[in-house]
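A single protein chain has been omitted; all remaining protein chains appear in their positions.
In order of appearance the chains are A, B, C, D and E, and numbering begins at 1 in each one.
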Amino acid sequence: MSGIGPGVDRDALFAIEQMNKAYARCLDDDRLEDWPDFFLEDGRYLIQSRENRDAGLYGYILYFENRAMMRDRVTSLRVANYYNLHTDRHLIANVDIVGAADGVYDARANYAVIQTDAEGRSELFSAGEYVDRIVFVEGAPKFAERLVLLDTSNIVGLLAVPL
Amino acid sequence: MSGIGPGVDRDALFAIEQMNKAYARCLDDDRLEDWPDFFLEDGRYLIQSRENRDAGLYGYILYFENRAMMRDRVTSLRVANYYNLHTDRHLIANVDIVGAADGVYDARANYAVIQTDAEGRSELFSAGEYVDRIVFVEGAPKFAERLVLLDTSNIVGLLAVPL
Amino acid sequence: MSGIGPGVDRDALFAIEQMNKAYARCLDDDRLEDWPDFFLEDGRYLIQSRENRDAGLYGYILYFENRAMMRDRVTSLRVANYYNLHTDRHLIANVDIVGAADGVYDARANYAVIQTDAEGRSELFSAGEYVDRIVFVEGAPKFAERLVLLDTSNIVGLLAVPL
Amino acid sequence: MPAFTAIDHAAAESNTGGLVWPAEGWSRVPFELFTSPEIHEREDERLFRGPHWNYLGLEVEIPQPGDYTTCHVGATPVVLVRDEGGALRAFVNRCAHRGAEVVRRLRGNARGFTCIYHNWSYDRAGRVVGVPWEKGRGGAGGYDAAFDKAQHRMRPLRVASWAGVVFGTFSSDAPPLEDYLGPAIRERLSAVFARPVTVTGYQRHTIRANWKLLYENSRDFYHAPQLHKFFGAFGIVQPDQAARAEMWHEGTHCLLTIYRNPEVRKQRAKLEEPRVAAFRTALPENIAISIVGIFPNCLLTLIGSAFSIRQFRPKAPDRFEAVYTYFTYADDPDCLREHLFQNNQFGPAGYVAMEDAEVVEKIQARIALGADKGSSLVAMDGTDTTPERIDHMVSEANLRAMWKGYARFMGFAPPDGGPDG
Amino acid sequence: MPAFTAIDHAAAESNTGGLVWPAEGWSRVPFELFTSPEIHEREDERLFRGPHWNYLGLEVEIPQPGDYTTCHVGATPVVLVRDEGGALRAFVNRCAHRGAEVVRRLRGNARGFTCIYHNWSYDRAGRVVGVPWEKGRGGAGGYDAAFDKAQHRMRPLRVASWAGVVFGTFSSDAPPLEDYLGPAIRERLSAVFARPVTVTGYQRHTIRANWKLLYENSRDFYHAPQLHKFFGAFGIVQPDQAARAEMWHEGTHCLLTIYRNPEVRKQRAKLEEPRVAAFRTALPENIAISIVGIFPNCLLTLIGSAFSIRQFRPKAPDRFEAVYTYFTYADDPDCLREHLFQNNQFGPAGYVAMEDAEVVEKIQARIALGADKGSSLVAMDGTDTTPERIDHMVSEANLRAMWKGYARFMGFAPPDGGPDG
Partner (left out) sequence: MPAFTAIDHAAAESNTGGLVWPAEGWSRVPFELFTSPEIHEREDERLFRGPHWNYLGLEVEIPQPGDYTTCHVGATPVVLVRDEGGALRAFVNRCAHRGAEVVRRLRGNARGFTCIYHNWSYDRAGRVVGVPWEKGRGGAGGYDAAFDKAQHRMRPLRVASWAGVVFGTFSSDAPPLEDYLGPAIRERLSAVFARPVTVTGYQRHTIRANWKLLYENSRDFYHAPQLHKFFGAFGIVQPDQAARAEMWHEGTHCLLTIYRNPEVRKQRAKLEEPRVAAFRTALPENIAISIVGIFPNCLLTLIGSAFSIRQFRPKAPDRFEAVYTYFTYADDPDCLREHLFQNNQFGPAGYVAMEDAEVVEKIQARIALGADKGSSLVAMDGTDTTPERIDHMVSEANLRAMWKGYARFMGFAPPDGGPDG
């Protein structure tokens, strides 16, 4: 039952919980330009469906190997892409550290994103898990990798902004 | 990335998280009579859609300037109004302090309310954000203002009990 | 407003929150064999609808009086029962201690379980409340009783794996 | 006759509902029966609002005058009440004025009922007793002389009860309840309810399949050992040496009975907690299991000390709700205790029940658009459709009998030239 | 005439839409009107796209050239724009090329509009002004000589405005707006909008019921004191001593007026915060409350200092959206302040409004499948259907008038032999 008992580093867990809150606010506020800052310069952001992960396949919906690719994504969404006008609302729960070694923390969290269209109708858009590798830089946690593992492998409509 | 790092007052945050838990229990348990006690006597409770907020319009669905108005609401729901028999379930996530000055804390949280009808069918009823101004009175946090900022600006059915 | 103020045992609350996270991971990861370990040997696991609870009726959907019955459940799901292929995702919020006496903690939490079918379509499957009696064994919290109080008393499809 | 010609899909069809049964006969069941909106509407009219008795509740749920409970007969919301004199009353939960829901709670006790919309008030029989502004107000308006509130009421149902099980019908053509139930089911109900029972809870279950798939499943001997592996997996000896199915009402009712196996002294289950499957049965006549399907909306399940009665509520061609009332004997504390354990076998989470929901939902998901006019095969134990009774489990004849009766009640044309045509 | 014969359910029916009104006459309203998909489609064609004026918005929402706002007329998405010359324009928000949505934001200001799919561009009147590759590219392709982009535009609506309230119609047969509104509503609008107003917000409301149930409810005197207990519970004297209903457009419009009660000096509410129900009305002519239903899609509510105008958007037989625009007087700070308090009475959460949504949803839930061809009873104050005016509240005559007019506009056969046939 990993994550229970005195073993867990409560300060690190607190910082990681706070980072997840800030991450959710960043996306829900549509401050996409701040989003890459949650990652290391060579941090990875991956979206993969559980179906592909369980089958041992890549099948990444988005595959970003570094922060530059994340900045490109934001630029493209701002200047190039047309996508559905909407508001996202992140519910991130069960944030926990499930492993730690050499200053690298393995963390997991469950998420649900509720999406609301321009006329104010809300629907569950995506549910799944964040599987993270986190390191601390000057006391602040950064993602070495955030893998968004989709339960909702069947995307309804389109997926423009990061999860 | 407000809310991260040593800056945050962990005791205040803990107290505010606890208040949100109690707030959710109060409403989910239908103990409406206790609900005004989470506010200062001149505390404000406002429900506004993101659509109106972004357009710089009032458009409050409910506008309560003081606890007396909240008590009136509860009285009316108990003795005067007919509304749908239902159970609410609050999921409050990402509770965080985003600013503090002169003992007044600016806090935010994401919420989703799942509503269940008399025959046990559950649906997402409302999703959005709590935007709060909180002060501590004898060590206990109270709302100077709770603004319920609706993503779900399109209300399905009716909205009788507070969110 | 139980659960607020200095009264609450923050270490116990932290341990209980951590247990809930581990509980959610255990079920969402389909590690059902670990699930009984969250309970005392004579711990009880009950699923009951709010409708029956409010009417003073038993009406348990599942009634397990001890860990042996939970092990039987897991064995049966593994070797005997056919049920819908799916992934569960637990969102557990508002975990709090609402009472404590003689080393027994009364705890409550709100939950929502999002279920995703084999083709990646996600839906809200169940929402409700965990009403727990918890004791600490060698510093680790265990359920003396976990009552899953369903808002969603109208089960859609079937309920095979524990909530 | 309705006072106006409604837009009616059925009208476009012949009197046979546009459906002619497959030529192969009653051993074929068109998937269209499970997917057609027209058939769904026709069932509401011909079955649930037709000359059949629908289960409404148990008398023990409403012992006192004013006690009421609500349910649905097909698509129609119905209230069951006990009146001042102790008589059972049932009426449509729809205001005689402008159609609002009058009874808002699932169950309770009331002197009478008042509609929230304009506060028309009703007695316990659903008769109008009060109309605000009836005679006008301040000398103005109100109803004219032609209006007689005594002429208005929420539409009543005929109500009858046997052994404490309450049924209702919208039709004056339905036969007396005793004849409708038939001798075998009458006797079984009398025997089971000879002792006082207590309701232990309710369970709502939404199944994303046509209601008939589960109604058929409930009498299907064939699937029991094949689909439900729980007993086998835990080495639980099934007391199935003697089994019987007795049909009635054109084959649409079915009384299944499985007797105890005297050789089985005690259960040798590999369960860590054997009480879940213990078979100290509380049933009379050495009955181990009995499942009673009373067409069209009732299913009574009796096993060990865990009893339940279900009301089927079709919501769409591909969705219905089953509402369970769990009960056991009130005069035996052991029964109460046992049924807590045994109930783990039944309902949406039950060890020997969850598969039924799974399989009918998966059938429904595989027959979209009527599945290219295909049909299911119900050909075990010949093609006979007219047994009144089967004394073994190795047969689908009771299913064929059900489909033949169903087709007659629905007014579908019989197979042309096929067997049993 | 459409260029092709579409698959049309209505076509299968007679010219009367297959519906003949109940013989009892206009005091009966078939529940089928609230559940039939065919009638839902027919309403879109005959009412919302027919010879009637639909509310589109307020002029104050689009004061500047290029200001636009979007809405729906029945099922059709519509854009309302103010053009260069200050004229009001409206067109269907559907590209003339391949039908994509052209205007993507709910409201804003634009020089013109460009469709994202192939970048056809439009002026503020919805006329095509630019077509990429029109003359080909690299000497290849493009449109041929027969193509004249001036012949293409997003389908325009006729637009007219009265007192700043803007209406549109798809039909050239609709009468002039002034005649359509009639003298009483014209005067009321002129009086109310004689002072400048400011929009204070919008509210979207989805109601799981047929739109006509709420449109009927809005003119229903009968339910006010019976359903809405807020005023009574807090001892708020309702200023209802003088009330009036004035009908127009075959009875489908209704102007309700309730005048102030001079005896009520000040409110003696038991509210801790009486400002919520304060009745210092900002309305002219000593009007306390006025509710104006303008068929088919508009509902104007005027109470105290809290005003709103609603657009009805049917989405399905059993679901519609009502979009509120809240406004009050711009030249009086007290009004702005008061309306913040008073608005707590209205909208989906309103003290005297939430019950309307609740009751119509519960009616809809109780009349599935047309409720066995039943009907609601609208028989208070006789069976007269032709009043132009009623001077008291104790009547349903204004409802009967509405249903008679509705049936005529829908082309339904009148009751045969019944009263008012």
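FYI, a residue touches a chain if its C-beta (ideal position, glycine included) is under 8 Å from a C-beta of that chain, and two chains touch if they have at least 3 such contacts.
All figures in this text were calculated on a predicted structure; none of them were measured in a lab.
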Handout entry: Displayed chains contacting the withheld chain
Key = A, C, D, E
Problem - Option from E:51, E:77 or E:182 whose C-beta touches the chain left out - result: E:77
Completion exercise
On chain E, the omitted chain is touched by residues 2-8, 12, 41, 44-45, 49, 75-77, 93-94, 96-101, 104, 116-119, 132-133, 136-138, 140-144, 146-147, 152, 155
Problem - Contacts of chain D with the absent chain, listed as residue ranges - result: 12-13, 17-24, 28-32, 36, 38-39, 222-223, 226-227, 355, 358-359, 362-363, 365-383, 391-395
Problem - Residues from chain C at the interface with the omitted partner, ascending - result: 82, 85, 118-121
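We take it that only the chains that are shown with their structure count from here on.
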Practice task
Going chain by chain, each one touching the next, work out the least steps from chain C to chain E.
Solution key: 2
Completion exercise
Per the C-alpha means, the centres of chain A and chain E lie apart by a whole-Å value of 44
Practice task
Express in whole angstrom the distance between the two chain centres, defined as the mean CA positions of chain B and chain C.
Solution key: 26
Exercise for the section: Hunt down the residues of chain C that sit against at least two other chains at once, touch-wise. Expected result: 49, 51, 91, 93, 112, 124, 153-154
Handout entry: Sites on chain D at which at least two other chains make contact
Key = 104, 106, 116, 204, 206, 321
